[in-house]
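Here it is, the structure in full.
The complex appears here without one of its protein chains, the remainder shown in place.
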Amino acid sequence: MSMSSKLRQTTIGRSIWRTPDAVTERDRAAKHWASFLLHIYPVKVRRDELSFRYSWFLGVISLVLFASLFVSGVYLMFFYVPSPATAYGDIENLQTEVAFGQFIRNVHRWSAHLMVLAVAAHMSRVFYRGAYKPPREFNWVIGVILLVMTLLMSFTGYLLPWDQLAYWAITVGSSMAAFVPWAGDQAQQTLLAGDSVGSATLVRFYVLHVFVLPGTMVMLVMFHLWRWRKDSMLSHPEGGDHE
Amino acid sequence: MESYDRRGFLIRIWRWAGGLVAAAGAWTTWDVLRANGAGAGARVRTVAPDEVPSVGVLEVREMKGYLTRQDGEVVALWWKCPHLGCKVPWCDSSGQFECPCHGSVFNRIGEYRRGPAPRGMDSYAVAVENGELVVDTGEVTLGDPPGNETLDEPTTGPECLGSEGG
Partner (left out) sequence: MSDDEPTIIGNKRVLGIVPSRPPVGERKDPRADDQVMVWPHLLVRHAVVAVAVLLVVLVLAVLFDAPLREIANPTVTPNPEKAPWYFAALQELLANFHPVVAGVLVPGGIVLGLLALPYIDRNPATAPSRRKVAVATFTFFLVAWIALTIVGFAFRGPSWSWVWPWQEWYGEL
């Protein structure tokens, strides 16, 4: 008996995992009910969902990148104070003094770029497969919201290093809000917490970037996956696409 | 008017209460987050009126803008591009304002020449107090729409923008 299955048989092990080793298909199916991590998966999927061609695994790729951003982002938060007086110096310090600081920052940056790509590609793939058709309409809507939130995450994160790239990209980007009919100036001032990008803007973007947006996104992703799980048990329109 | 039983009445009450709390929350959030305008719009004391050039412009950082003259009158321009808010630098060689972001061009008194900007540069109110120009950065006059260039001042040389600017 392996180490891990012995562990599962102990009193504590059973209190954690609740199900015995998965030997038969029935055990594994039971796991999907008992295990927290597995419960986001359906028990069975259609065979063609296994192939790369079906989804290019873009949804999983987006999720993995989101996780990578989450973890690397937490590291970065330990070394960063969102104020114009310190922000830039903190990034320089991170890159030169902190062990693996530059590496973590690189991971965060490249994961962010890749995630925008992955999410956009995921949406296109879902479109071409027609996988937004009933009964999946609302999950598509959630997906579009998640795409917009991914862009907002990236946009708010862009300001945080407080370098020239950041400052002017946000200046130009947020000025678009000023052209919204009726409430334009109000919208822009609310976004920037003032007339131009300044210390209040930095705090505002920081809070959005590390708490409000990711928190909302986690909830929406859970809902998105839950819907996927539910819908994967339903029959597909036309019984699947025959390309 | 429809009549309710007690259950229907209570459900209504709950819904209204919920809606009220949501509306109050939304309004509070808006009121907390919207900019309160404090800090912006200070009155800035600048230079004596006769230091303002009628050829070229004078950059004044404190008022985020430039001073120049139109028919002898002092004009105080805001340096923020009416397009998307970049700082518009003065180009000495061509004698006009040229925005590096998307290539909008304005003449010496901020009137629209070309580019994606929707109007000319915005200007502040100016007054003379104790022999000094005082610029009220809280009082901004929007620039004129394109097509009304009144200043007849051709460019004086090559532009600072990239060769194929705009």
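Think of it as A and B in the order they're written, each chain with its own count starting at 1.
Throughout what follows, a residue touches a chain if its C-beta (ideal position, glycine included) is under 8 Å from a C-beta of that chain, and two chains touch if they have at least 3 such contacts.
In this text, all values refer to a predicted model and were calculated from it rather than measured experimentally.
Asker: With the missing chain put back, one of A:7, A:74 or A:148 would touch it. Which one?
Answerer: Within the whole complex, the residue contacting the unshown chain is A:148.
Asker: Which of these, A:169, A:203 or A:225, touches the one chain of the complex that we don't see?
Answerer: Answer from the full complex: A:169 touches the omitted chain.
Asker: For chain B, which residues lie in contact with the unshown chain of the complex?
Answerer: 61, 83-84, 86-89, 98-103, 116, 118, 161-166
Asker: Kindly note down the residues of chain A that lie in touch with the hidden chain.
Answerer: Chain A touches the missing chain through residues 22, 25, 28-29, 31-32, 38, 41-50, 57, 60-61, 64-65, 68, 84, 88, 91-92, 95, 102-103, 105-111, 113-114, 116, 120, 123-124, 127-134, 136-138, 140-141, 144-145, 147-148, 151, 154-155, 158, 161-169, 172-173, 175-176, 179-181, 196-197, 235-243.
Operating definition for what follows: only the chains that are shown with their structure count from here on.
Asker: With chain centres taken as the means of their Cα atoms, state the distance from chain A to chain B in Å.
Answerer: Roughly 37 Å, centre to centre.
Asker: Taking the touch rule as given, give the residues of chain A at its contact with chain B in the complex, in rising order.
Answerer: That would be residues 168, 171-172, 174-176, 178, 186, 189-190, 192-196, 200, 204 of chain A.
Asker: Tell me, which parts of chain B touch chain A in their complex?
Answerer: 30, 33-35, 37, 39-40, 80, 83-86, 101
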